[in-house]
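Read through the structure below, which is laid out as structure tokens, and then see the notes.
The complex appears here without one of its protein chains, the remainder shown in place.
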Amino acid sequence: MISKQFRCLGVFVSLSLMMTSMAGCSNKNKEEAVPTSSSKPVELTVEVFDRGVQGNAPVDNNYLTKWVNEEFGKKNNITVKYVPVLRADESTKIGILMASDAAPDICTTNVSSIVQNFVNQGGIAELDTYIDKYGPNIRSYIGETALNYGIMNGKQFYIPGKRIFRGIVSSNIRKDWLDKLGLPIPTTTDELYKTLKQFKEKDPGKVGNKLIPFDMSAQNMQMGDYSLIDSFKEKMTEEQLATTPLLSQPGVKEGYRFINKLYNEGLINKEFALDKDSKKFQANIANGYSGFYMANVGDTYAVSPEVVSTLIKNIPTAEMAPLDPFSNAEGKHPKMISSPTGLSNFIPASSKHIVEAVKYLNWQCDPKVLMTLQNGIEGTQYELKDGLPSPKTGDFEKVSNGDYCLVVNGREMGNYDKTLKAQSLQFVGFEDLYMKATKFATTDGVPGVYMEPNSVAAKYKGIQDGKSLDIKIKAITASPKDFDKVYDSLVNDYMTNSGGNETMAEAVKIYQRMYGKK
Amino acid sequence: MVRKYKITQRVKNKMFDTLMVIISLIAIMLCLTPFLHEIAISLSSNSAVLGGKVYIVPVEFNIMSYLNVINDKSIIRSFIFTVGLTVLCTVVHLFMTILAAYPLSRRNLKGKKVIFTFMLITMYFGGGMIPNYLLVKSLGIRNTMWALILPGMISTYYVILFKSFFMNSIPTSIEEAAYLDGCGHISMFIKIIMPLSMPIIATISLFMIVGRWNGFQDALMYIDKPKLYPLQLKLYQIVSNNMATDVSEAPGIVKVSSEGLKAATVMVITLPILLAYPWLQKYFVSVNIGSIKG
Partner (left out) sequence: MFVDRENTMGGRLMQLLSKRKRLTNLKQPINKKVKKGAVYYLKKDFILYLFLLPPIIYYLVFHYGPMYGVVIAFKDYNIFKGVFASAWVGFDVFREVFKMPEFYRALRNTISLNMLGLVIGFPAPIILAIVINELPHQKFKKFAQLIVYLPHFLSFVIIGGMALQIFSPTTGLINDLIVSRGGTAIPFLIEKYHWVATYIGISLWHGTGWGTIIYLAAITGVNGELYEAAEIDGAGRIRKIWHITLPGIKSTVVILLILHMGKMMSISFDAPYILGNSFVSDFSDVISTFVYRVGLGSSRFNIATAVGLFQSLIGIILLVTTNFIAEKLGEDGIW
């Protein structure tokens, strides 16, 4: 009797299952007929990051969104609607939106592998013809070099924004401590090492046991990869550089041995690996415990979080100075710099408004438009000083301007120097330091090798990212005599069990396809 | 002899009481201290917080953080929205859960084991993020309150708790009496079972209220409009912003909110819900006492 009931139930349930799933299925395929030329404005949806910054105006409804609709929307019979996506969850959310046919017309991300994954699955629109017809400014403003990064399999699948400042890492040191010890600013790795040791022995800041000569956090440890480690890399062919995982590249192990040495001699803070969000790192600097650190260019000089400004408030005689210490055997200071691209902007293939989307991006490629997009309304958010926009303080609507400006990364002013100066105005009180740091960040810059997306790498990305971080931390914190054992075995494990070898093999294939066998 | 016995017993009792009090005090200290810490941060100056100088007592006392929170219209809006959402949600969920649990608690209902299994399976098996999103989308409830109310309407876990209570805690003598008096299912339900169930309704309501107030995973998925963010989602945004790094982001973008602001937001979000328990406590004592004797 019971089995009969269960059978009935089973039939009933599977029937409803089938019905509802078909409903879900068919909904996905239902095409909404949108009138192409009618008096009703076309709605264009644009993704915008929501960073949840306190005090900012709502991300989808503020002076800037209104201005965009006035200047661009009305004149083109388009209503621009902004779709907020939480910055912290962007990749998952955009994936779900894509899978449900609910993604905005213009999607944007900092992580190009996300787009590449989508392109590989076949859901992103090809933009070549649209750019030719509706986006002439895009080509002229963004330029072929940057645009090329958006080409996959010979077709333009996404429009990268232009990046003006390609420097990534800036090193900083407590100049007042140097002065007290009568030391010059270090310009070689050896000098830096000796200086750090002096910091530890002499404690010029009279900080006691809280002293941290070289401050790091688990989060910003990768800054070391882009400068410190680069100075240890030995000569290798371009193919090797492009295809070998970082930890296996010649010379990198010695770089980590050096960091390991620093750690074991007490020059690096023992707990850096626990600091996953850099809160302790920032606090250390602000309290005057740190002698030397690396960070994303300009980060610590920014208005928020106020790190160096708090330091100076606490210790008025403190002085932070940017420097370029990591030198290689040839006396150069190689460091990785970003590709000349900013945000990756892409359009789902199922979008009905590709034309409007390209028009929107095209409209942004105009210095006049960018001026407002990046700085706000003149007189309210900023005022002109020497022809450069200087941010005002006051009680007006604030937004995260950079998130609306999709075509360029950096305060475009026409030429590099002017742009640098304009950008530095954001770092109130530290304009000069910022400019210096930016200059250092691109000295002897080594651009990455341009490679087409590696689908094997995409498959292993999650595992490999976590594993690399693990290996680095374990290698740095091992005892000096265990270093080789730890490093070698973990890297071996990475290559064999975490897809390292497979990723490399695929990368070699891609490289040879692109650049020919060398 | 008896008197001596009683005194020893009293001494033992007192010792036991003291032990209980000590254990409780330890528990209270452990639970209270981190909260005091958060409160202290919210009432301290930013530089003191950044410097890591704040422990349990505010350093450089100021209420700037709270003023900032209150002046932030989006938080006030979110607060009001979340209160309304929580109330509506709890009422709807309670109603539906009881609708499900009550019939399943009637011993003679044919097919009740089947139906219960039907519900139990959903506790373990589900479609996943994307099919759920597609469903919400096709129902057209994205970016509405309903996306936060309908999908989680009945939790089988609560059905189990209600069902057990209905089945075992209401003495059958009452049911038999009512049945003999000619009570049908509806009268039984309304006049007898419901009034005697106030305690479990109060408990599960508390769980539901807290669950909805603190929950934000669904809003993360289904809501894109900032004005419909539940309070916890706003907090999540503010707090988790720190963890998202990007080497390639434009320089100078204001990335994080200050610690004090975060702590003040935590307080503003948490304190109201703490009042829910004492308010519900008064319902935990049953309404009628005499029915059993009858």
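By letter and in written order, the chains are A and B; residue numbering begins at 1 in each of them.
Here is the rule we go by: a contact is a pair of C-beta atoms (placed from the backbone, for glycine too) under 8 Å apart; a residue touches a chain by one contact, two chains touch by 3 or more.
Worth saying up front: this structure is predicted, and the values here are computed from it rather than measured.
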item: Residue of B:L43, B:L85, B:L135 or B:M208 in touch with the missing chain, whole complex considered; value: B:L135
item: Residue among A:W67, A:Y149 or A:Y460 that touches the chain left out of view; value: A:Y460
item: For chain A, the residues touching the chain missing from this view; value: 13, 16-17, 20-21, 24-25, 28, 91-92, 95, 98-99, 114, 117-118, 121-123, 210, 218, 269-271, 273-276, 279-280, 349-350, 458-463, 465-466, 469-470, 472-474, 477, 497-498
item: Residue numbers in chain B that touch the chain omitted from display; value: 5, 9, 12-13, 16-17, 20-21, 23-24, 27-28, 30-32, 34-35, 37-38, 52, 55, 96-97, 99-100, 102-104, 106-111, 113, 115-132, 134-135, 150-151, 153-154, 157, 160-161, 164-165, 167-173, 175-176, 184-186, 196-200, 202-203, 206, 210, 214, 232, 235-236, 239-240, 266, 270, 273-274, 277-278, 281, 283-286, 288-289, 292
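Basically, only the chains that are shown with their structure count from here on.
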item: Whole-Å separation of chain centres (CA-atom averages), chain A against chain B; value: 38
item: Residues of chain A that touch chain B when the two form their complex; value: 2, 5-6, 9, 13, 20, 23-24, 27-28, 50-56, 58-61, 83-89, 93, 96, 99-102, 110, 163, 165, 168, 219-220, 222, 226, 276-280, 282-283, 286-287, 296-298, 302-307, 310, 313-314, 338, 342, 400, 402-403, 405, 409-410, 423, 426-427
item: Contact set on chain B toward chain A in their complex; value: 46-47, 50-52, 68-69, 72, 74, 111, 113-115, 117-118, 129-131, 133-135, 137-138, 142, 220-221, 224-227, 234, 236-238, 240-259, 261, 265
